[in-house]
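See below for the structure under consideration.
Note that one protein chain of the assembly has been removed; the remaining protein chains are unaltered in position.
So, chain A:
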């Protein structure tokens, strides 16, 4: 049976599908995103199956505490040493060892401080250690998108109407970007953390790909691969796993959900997705995407919704698509678009 003939339960029991939901990597993501583009009629089924897979959980678990983690390790190692008959000296030495170590470190630290205090600071009293950081601003007007490669070869896709600031050269261990608007990050792993600052929130990662979006008062962070840690202003700390999205509201409330990768991050590959979108959502998306003004002449029914997907399509085709399915008409006059309901 082919994937296009699958129903929910077939997806639910397909290993390759589960792998993509639970552990998305480059290969399975590439396949499933492409596949969904080709089979939009299957989107609902696929998303339903994915959300069931994600929702199945152990009803309760006991977690190994950090303390027990270390303690058990020690027990295991020591048991081995005893059994293999390695002279009793090792035992006594092991218990003695941490003390010795601490003493040695303390002495070293003291010596280091003495040297520093007397020799270095003594000779050159005041000298700023950090050279001034040169930062770069980049912004993208509505209707445009751009890709920026940073000094560490991480990539940032910047969505329309957004701006970022980042150091021209990353000093070791200090990789950061300040964001307003929406961007998709592909962070190169180099052993140093990478931070994105957006609206009083720090998103900290090592090497991963994720989408960050500011919309009105809300901030949403959607993780595709790797791990991220989010610290908000109030000191809350949340970790995200792949395929999880964190939404932070203006008042600081936050919640985790699953998400549709294409809907959230499709924009970087020029895929415009509407999924049961209200007219307000359709309007904002089109205005940002094409850098136009859109207004509605007349009224739409209250439960009007639109679903559709366009890959690298021009404005006219998108408008045509929306209007045909909903029985609407449109008019384009320069950058002003009017949609009206002939009924």
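In this text, a residue touches a chain if its C-beta (ideal position, glycine included) is under 8 Å from a C-beta of that chain, and two chains touch if they have at least 3 such contacts; residues count from 1.
The criterion applied here is as follows: contacts and distances are computed from a predicted model.
Of "RNA polymerase sigma-70 factor, ECF subfamily", "NADH-quinone oxidoreductase subunit J", "Cytochrome c" or "Sugar ABC transporter ATP-binding protein", only "RNA polymerase sigma-70 factor, ECF subfamily" is the UniProt protein name of the chain excluded from the display.
From the options A:63, A:251, A:280 or A:302, the residue with contact to the unseen chain in the full assembly is A:63. The omitted chain makes contact with chain A at the following residues, 8-9, 12-13, 15, 18-19, 22-23, 48, 51-64, 68-70, 72-77, 79-80, 83, 90, 93-94, 97, 255-258.
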